[in-house]
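The block that comes next holds subunit A.
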Amino acid sequence: MNGITLILGLVTLAGALASVALRNLVHCALGLMVAFAGLAGLYLSLGAQFVGLVQVLVYIGAVGIVFIFAILLTRGGGSESGSLFSTSWAVGGGIALAVTGVMAAALLQSPSLDRGSVRAAGPTVRQVGESLMADYVIPLEVMALLLTAAAIGAIIVAMPEKGDPGAPPQPPPG
Partner candidate 1 sequence: MNELSFFLLLSTLLFGIGLAGVLVRRNAILVLVSVELMLNAANLNFIAFWRHGAGGESAGLMFVLFSIAVAAAEAAVGLALVIAVYRRFRTAHLDRVDTLKG
Partner candidate 2 sequence: MLGGGIVKGMVETARNFLGSYTDEARLTTVEYPEERIPAKENARQFPFLVFDGADPMAGLRCVACQICEKECPPQCIYIVKDTAKKPDYTGKLQFQPKVFNIDLSVCMSCQICVEVCPFDAIKMDTEYELARTDRFGALVFDKNRLAKPNAYFHKLHPTDGAEVDGRLAAEKAKAEAKAKADAEAKLKAAAEAKAKAAAAAAAAPPVAPPPASPPAA
């Protein structure tokens, strides 16, 4: 653990905090991007080059943009009006704090974390590709199916229905 890792960790946490605590939804999404970028940096510092770059490509390039489009499509671009938090925010925050505390305590007390072996560097792209195509070929295919189904499903769910009472009013003809 060196200084850069620490800084990346702090950046990630700051981004994560910003993404759940800010009032403006677009700022939240941008905070989420910061957290993703920090995580990608952490992956790189852990020697997982391929995963780190995939993280940037998929999370920042695709998921983040989808979030931003969803925010704009639900008119969340301005500051959120009304209550920022739910009515039971104290209970929820308490539960989250408790879970985090329990996990952190368990973690700090665990004796089995002191492992000596540290991997020198990640597998090369060739190794990643070979294991994807050999050992993990069935999960890969299932994943392809899942992604296709998700794409079709997302289109169908988001498509406006004919005669939907909530659908945006059609402009009068003529």
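Quick note on selection: all candidates are chains of the complex that A comes from, given by their letters.
Here is the rule we go by: contacts are C-beta pairs under 8 Å (C-beta built on N, C-alpha and C of every residue); 3 or more make two chains touch, one makes a residue touch a chain; residues count from 1.
From a predicted model like this one, the values you see are computed outputs, not experimental measurements.
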{"item": "Neighbour of subunit A by the touch rule, complex-wide, chosen among 1 or 2", "value": "1"}
{"item": "List of subunit A residues in touch with candidate 1 within their complex", "value": "1, 5, 9, 12-13, 16-17, 19-20, 25, 28-29, 32, 35-36, 39, 42-43, 46-48, 50-51, 54-55, 58-59, 62-63, 66-67, 69-71, 73-76, 80, 82-87, 89, 91-93, 95-97, 99-100, 103-104, 107-108, 113-115, 117-119, 122-123, 127-128, 131-132, 135-136, 139, 143, 146-147, 149-151, 153-155, 157-158, 160, 164-168"}
